[in-house]
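Note that this complex is displayed minus one protein chain, with the remaining chains in position.
In this document, chain identifiers A and B correspond to the written order of the chains, with residue numbering beginning at 1 in each.
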Amino acid sequence: MQSIVHVCLAGLSSGMFIWLVASGLTLIFGVLGVLNFAHGSFYMLGAYFSYTVLRHLFPNFWLGLLLGPLCVCAVGFVVERFFLRYVYRLALPYQLLLTFAFVLIFDNLVKIVWGAGSLTPPDIGFLAGSVPILGRKFPVYNLFIIGVGPLVAVALWLALERTWAGRIVRAASSDREMASAIGVRVPALYTGVFVFGIWLGALGGGLAVPYVGLLTPGMGETIIIEAFIVAVIGGLGSLKGAFLAALVLGVLSSFGTRYFPAFDMFLTFILMAAVLLVRPQGLFGDAR
Amino acid sequence: MSMGNVLLETRKLSNWFGKICTARELDLAFEEGVLTSIIGPNGAGKSTLVNLLTGNLPVQAGSVLFRGKDITRFPIHKRVRMGVCRSFQILNIFPQLSVLRNVMIPVLARSGRSMRPFAGISGEKAVLRESEELLEKVGLSRVRDSVAGALSHGDQRLLEVGVALAAAPVLLFLDEPTAGMNPVERVRLLESIRELSRGGRSTFVLIEHDMDIVFSLSDRVIVLHRGEVIGDGPPDEIRENARVREVYLGDEMTDVFRITGEE
Partner (left out) sequence: MPDDRVTGRLLRAIAVLAFVAALASVPLFAGKFVIYLAMRVMILGIFALGYNLLLGGTGLLSFGHGAFYAAGAYGLGFFSLHLSPNPLLGVAAGIAAAMLLALLIGFFSVRSTEIYFAMLTLAFGMMVFSLIWNARDITGGDDGLIGIMRESIPLFGGVKISISQDSRYYFLVLFFFLLSFWAVHRIRNSPFGLVLAGIRENAKRTEFAGLAVRNYRLAAFVISGAFAGLAGSLETLLESNARPFMAHWTHSAEPVLVSLLGGIQTLTGPVVGSILFVAMREIVQRFTENWMLWFGIVLLVIIMGFRGGVVGVVRQLADRARGPRGG
């Protein structure tokens, strides 16, 4: 019982990282119709930027979390404004490969700047340490992550449903032409949504900094695959689906690592295949 | 040609988009050799009906029968193989293939030779001959080697009908085949439809806006309004039908005499 609860909690916290990356991925896909292969790389950049702020500029966790992702947003702006914008009308392979080119570029740049090895996480103050749950210690920071994920989900939901900007975003995602006909400046909106989506991923990266062994140049590649799987299971473009799928995936692979270490990733794929057999469009995707 | 032989039948066929009903318990039968037109104001459910009958939309309630066989859940390609095909209101051709290749695809499909990975396409003499004959019939021989996407709009519309015909359908639905054509092209296309219909190999069902065409060409006219049949019979009868006049003479009048070319 005790160990099951702990495995669940560990799964939930790793699921939240996947959720943060998948949320940005899903939002961008929903509005721009582009699958951003580089999203994992932005997550990685978020981590490295936050790390640098934390280590070399201001030794404060919250400042790192604020400034790191903001720097990544600037990178995201350049990518959208000067590259991605020109391929919206092209066939899928070109869009996907453009973002893939950025995966290659960013991953390699990170290797050049920060080195190929993994970095040691800096001190994060009061969030360090652990608390006893059912008689066994559980890291405070993981509890913090489990709190942040739903917070972001609720904030996103409120922003999309209750604000003027959110309504415009939803309108644009269901009908691009109509949105432009009622006077929405679609190009600016796209840039905004892309940069915001990047911020979500980079925030996930910033939050990953305190984890030991997570900060490597390959961290983006691992999570982008998981985020893809989550997006497929949840139904492409559905934030609700992405959230649920991320939790399920996190917990499932946590159980996998604990009880079937040789096949942890395999379970995930079984889940995906099963969902797709029953519902090819994913849990909350539109039937196409 | 044996008239009165029922090809396609619907039983309590219904469809909704959200709360809007686009087909309400429709019981229709399409007979062999009867050139039928489906008319109705915008949003009457004409295209929905064709979509349901040809498998382009899943049926929500009711059933569709072809020659007495229930085909409600049949996928598109199976229906086409049985003989139910269609053309589209919005152009639906293979834009980067040549005109000849466009019609070859359905002909190949019928020949049962379309799974051959190593046979040369130029060796398919019978398929080539049949495709060329078909282009002759719809008047596109002069552009057989042009890329379909580069044709004039009128020719692309002809090709749209040609590709549908190439499947050698028993029953062919033409969804506004003349949309966007100029008057000369329009008359020419409808003349060839009339001729093909008399030829008796295919039975045509038209969705058409131009009332002159509908009443001069059709043997039977079905009038849809908000998913229901409000008139069904020979053109003369429909012209006198009070309910039809009411629907068409209301504020939707302009719709009837709308020039489809302006779409």
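In this section, a residue touches a chain if its C-beta (ideal position, glycine included) is under 8 Å from a C-beta of that chain, and two chains touch if they have at least 3 such contacts.
Because the structure is a prediction, the values reported are computed rather than measured.
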Visible chains that the absent chain touches, using the contact criterion stated earlier: A, B
Absent-chain contact - pick from B:61, B:76 or B:187: B:76
Selected residue (touches chain absent from view) among A:172, A:195 or A:272: A:272
Absent-chain interface as seen on subunit B, which is shown: 54, 56, 75-78, 80-81, 85-86, 92-97, 101, 104-106, 108-110, 113-122, 124, 127, 163-164, 166-167
Touch residues of subunit A, complete complex, unshown partner: 29, 35, 83, 86-87, 90-94, 96-98, 100-105, 107-109, 111-112, 221, 225, 228-229, 231-232, 236, 262-266, 268-269, 272-273, 276-277, 280
